[in-house]
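This is the structure, below, for whatever I ask next.
Note that one protein chain of the assembly has been removed; the remaining protein chains are unaltered in position.
Think of it as A, B and C in the order they're written, each chain with its own count starting at 1.
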Amino acid sequence: MTAKIAILGASGYTGAELVRYIATHPDMEIAALSGNSKAGMEMAQVFPHLRHLDLPRLTTIEEIDFAGIDLAFCALPHATSQAVIAELPRDLKVVDLSADFRLRDPAAYEKWYGKPHAALELQKEAVYGLTEFYRDDIRAARLVAGTGCNAATGQYALRPLIEAGVIDLDRIVIDLKAAVSGAGRSLKENLLHAELSEGAHGYAVGGIHRHLGEFDQEFSAIAGREVRVQFTPHLIPANRGILATVYVEGEAAAVHAALAERYAEEEFLVVLPEGEHPSVRHVRGSNYCHLGVVADRIPGRAIVIAALDNLAKGSSGQAIQNANLMLGLEEGTGLRLAPLFP
Amino acid sequence: MTAKIAILGASGYTGAELVRYIATHPDMEIAALSGNSKAGMEMAQVFPHLRHLDLPRLTTIEEIDFAGIDLAFCALPHATSQAVIAELPRDLKVVDLSADFRLRDPAAYEKWYGKPHAALELQKEAVYGLTEFYRDDIRAARLVAGTGCNAATGQYALRPLIEAGVIDLDRIVIDLKAAVSGAGRSLKENLLHAELSEGAHGYAVGGIHRHLGEFDQEFSAIAGREVRVQFTPHLIPANRGILATVYVEGEAAAVHAALAERYAEEEFLVVLPEGEHPSVRHVRGSNYCHLGVVADRIPGRAIVIAALDNLAKGSSGQAIQNANLMLGLEEGTGLRLAPLFP
Amino acid sequence: MTAKIAILGASGYTGAELVRYIATHPDMEIAALSGNSKAGMEMAQVFPHLRHLDLPRLTTIEEIDFAGIDLAFCALPHATSQAVIAELPRDLKVVDLSADFRLRDPAAYEKWYGKPHAALELQKEAVYGLTEFYRDDIRAARLVAGTGCNAATGQYALRPLIEAGVIDLDRIVIDLKAAVSGAGRSLKENLLHAELSEGAHGYAVGGIHRHLGEFDQEFSAIAGREVRVQFTPHLIPANRGILATVYVEGEAAAVHAALAERYAEEEFLVVLPEGEHPSVRHVRGSNYCHLGVVADRIPGRAIVIAALDNLAKGSSGQAIQNANLMLGLEEGTGLRLAPLFP
Partner (left out) sequence: MTAKIAILGASGYTGAELVRYIATHPDMEIAALSGNSKAGMEMAQVFPHLRHLDLPRLTTIEEIDFAGIDLAFCALPHATSQAVIAELPRDLKVVDLSADFRLRDPAAYEKWYGKPHAALELQKEAVYGLTEFYRDDIRAARLVAGTGCNAATGQYALRPLIEAGVIDLDRIVIDLKAAVSGAGRSLKENLLHAELSEGAHGYAVGGIHRHLGEFDQEFSAIAGREVRVQFTPHLIPANRGILATVYVEGEAAAVHAALAERYAEEEFLVVLPEGEHPSVRHVRGSNYCHLGVVADRIPGRAIVIAALDNLAKGSSGQAIQNANLMLGLEEGTGLRLAPLFP
């Protein structure tokens, strides 16, 4: 049986990436696409690269008949998402790609997002969408909150180390290099080609990036104590990809072992042999995350490097993976497209 | 039944692209990979983006047992290819991605490639691999010669116009913009990032590019008279994609009609509405070719713009499409991956 | 004596480029900078790369006391420029970088810019700013109209050929590849890094680009008859540079001779030996224009390729060159910075 899918907010990059994956997914079919500011348009006008597909026209959310929909992906802006989902049928499965349901603590939400949460009941119900760590909950969930793309990358590098107790929890530095599509299709000066090309710069420097809310929540929960990491993202002149260089205090061999053991059965999390490290160009366009561990010359310190595609494994690929679970499908269905290189 | 595939010359970009497509092709399985200078290595070492796949180790060609192979893709350098194919079993189906069997006239081969052809019997047997125009011959062929990537782009724009007699055959200018992967993984100064990034320049200017041999052969055959086009390729700072801007003398409406009619049933050749024109970013990583026609302000002149991915539709995607036909499979099997954007 | 300079519209790319040149110009000093939407800000906030310079704060135009100003560069948007310049003191020397005063015929202006000109008296006074062809007029001018950057490139390639009568005037095709800074610092979707990087596409295809107004005006004036060229610009993923590939019917030797002779004494117009052709990466950041001529394989046809930096020789460099003449300075003063490569 083919699941009928709606994508709310299909006119952004994560929406288009969902369509790309579903286009060759054997068990999903796109039944509705919304894009309020572009309602009435064909997807081919908004995203000519999808021109070859037979897709429904973009509508408003209100125009969608959710009776025939099995699952909705919600790729709307932060804050909008919670208002929209609150109005959806209560039995509709939803994978939300916004930040609205990632933080379980309403106070944390308000701290990082600057206003009170408007759908607290939904927030209680939502399951955090880091598939490999919340798999059973996701399978049973009605509402799954996709993680931040940076937050996913950092967690893949660090969760097994915290679980295994092989690193100093007070000395974690995540230096992250992010490609520009993570900022979405928004018209901002620093996202212009003329500004970014041949450039590179930090942003949200000093521990103010919102994905820190996710790190704090998750790492503290694992450790059973408060954990606060340093996290500095940088924008680099590339379209897709996140490379997180994580500095930890711990033995490289133990760090590597913790990752390798934890991910031994994880199809999409690939741990390289100790001493090797990944490149974003080798995961681009795919749902794979590559992880490497290298010992520093200073004894007792190690460097973990994780690479994934922010739009795929970091966002829409993760969303499909979660949807597969929620729909009772084999988890990796439709997600095994190889990276595009060069 | 799954076809067993060998890829000879798997350590180059077209080889890797074949692997990418076959990785999710339901009816093909990679049984052997050769890469002489890298024999003994794992593909994951040569192409880490393919690390998640369970692939045979690279060997020499001599080490391959062709008894169990249904079809070989030959992605070897020009001139090497003819020597290697001459030694393969005579009943092995072969799709050659080199230039060796594209030109039917031995004199034309010698003129454009600078030495006599060393496998004239094979050349006689080879079918020119522009799928949409040689489909029946390809279905019956043992040896198919993949076209040049630039040659494919130009022909998609022009063949229907010549067939339909709607343009002046003596006034055709093809100005082509090519991304750098078309030059392969070769270590040349002008292919360095520091040289090409923020650059753009013509190459083989003046009608000396070898793909002109294909244009001359094909266009003259269609027209029933000698046709000589102007063709100037340019290298642009991008990895994938060819954009051909073709200047013709003829009515835009007739030009558009000729393309639209000829390609009405062609899944991978997408003709845009008259007045629209394509971008390479909308076909990247896919087997689709987008074509557009715009009338010039000068009456009686039209501009045809064609965009495709040189490694996909221009080379390895085309090769898979041809192999599907040769193996009795549905032509588009495995080739419907959507473009990667952004 | 150091000339006091005002730059109106200093918060755009051409404004910043003027500042870059004047920063090391021995005979110019920046006395006032306007940027209406950013009035009150320091240039270092708008353009941090100019942070090391001691510059006046951005003001509104109204706040500038033009009494002490020798020359104003007007880098304002089209249409705004004519309104502003009409209000400036009548004896102030002005170099306008907008399109407002490029077309001598009011009807042509209205045709290409879509509304009547609002300062016809000024338009009559304005001198077209293609330095090497209007040098004496510019020296005596009060108001000089900077040319379009594409228009400059095409004219450098073609004017000497039309003057010398060595090409067919009815068969001229200009295929132009332009970097993105020519579009200014405007927030448009197609200028985003995620959209343009790895992309390339035509724009204003079909003979509708406004710089055609300049080609028509200038080429017709030289030829003494109406000349209409084909002109198709393309956007490529680079920040600076224009590469114009011009297809002409004429003997390459005669074409090359016409360029070489005409530019023999022109410091900034460099004609390469016949058979060589230029790259934009070799003129980036400089006031130099490189030109090459190659014979096509079809007898009687030639390809002229011209490369320049759209922000420098195509705009702000040209403006400085003209200002030098207007101020009685040596023409190339401050303009001999070498290109930045890589």
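FYI, a residue touches a chain if its C-beta (ideal position, glycine included) is under 8 Å from a C-beta of that chain, and two chains touch if they have at least 3 such contacts.
What you are looking at is a predicted structure, and each value in this text was computed from that prediction instead of being measured.
> In the complete complex, the chain left out here touches which of the visible ones?
Counting the whole assembly, the omitted chain is in touch with A, B, C.
> Where the complex has a chain not shown, which of C:Arg51, C:His78 or C:Lys111 is the residue touching it?
Considering the complete complex, C:Arg51 is the one touching the chain left out.
> Of the residues listed, A:Lys4, A:Arg142, A:Arg228 or A:Arg336, which one is in contact with the missing chain?
Per the contact definition at the top, the residue touching the missing chain is A:Arg228.
> For the chain not shown, which residue from C:Leu58, C:Leu103, C:Val283 or C:Ala306 touches it across the whole complex?
With C:Leu58, C:Leu103, C:Val283 or C:Ala306 as choices, the missing chain is touched by C:Val283.
> Tell me which of A:Ala3, A:Ile22 or A:Ala194 is the one touching the absent chain.
If we include the chain that is not displayed, A:Ala194 is the one touching it.
> With the missing chain put back, one of A:Ala16, A:Cys289 or A:Ile303 would touch it. Which one?
For the chain that is not drawn, the touching residue is A:Ile303.
> Just the residue numbers, please: which parts of subunit B touch the chain that's not shown?
Within subunit B, the residues touching the omitted chain are 13, 180-181, 185, 187-189, 191-198, 237-239.
> Please give every residue of subunit C in contact with the chain that is not shown.
Residues of subunit C in touch with the missing chain: 13, 16, 19-20, 23-24, 47-53, 181, 197-198, 239-240, 267, 270, 278-279, 281-286, 288, 290, 336-342.
> Residues on subunit A that touch the omitted chain in the whole complex?
Touching the missing chain: residues 171, 173, 175, 177, 179, 194-202, 205-208, 212, 228, 230, 232, 234, 236-241, 243, 245, 247, 275, 277-281, 284, 294-298, 301, 303, 305, 307, 342.
Here is the rule we go by: only the chains that are shown with their structure count from here on.
> If I count C-beta pairs in contact for every pair of chains, which pair wins?
B-C
> Please decide if copies subunit B and subunit C contact each other with the same set of residue positions, more than half shared, or with different positions, and reply same or different.
Comparing the two copies, subunit B and subunit C contact each other through largely the same residue numbers, since over half are shared.
> How many angstrom lie between the CA centroids of subunit A and subunit B, rounded to a whole number?
Taking the average C-alpha coordinate of subunit A and of subunit B, the gap between them is 36 Å.
> Let me have the rounded angstrom distance from the C-alpha centre of subunit A over to the C-alpha centre of subunit C, please.
45
> Starting from the mean Cα coordinates of subunit B and subunit C, work out the distance between those two points in Å.
Centre-to-centre distance between subunit B and subunit C: 39 Å.
> Return the residues of subunit B touching two or more other chains; collapse runs of consecutive numbers into ranges.
If we look for residues of subunit B contacting two or more partner chains, we find 197-198, 239-240, 278-279, 281, 284, 342.
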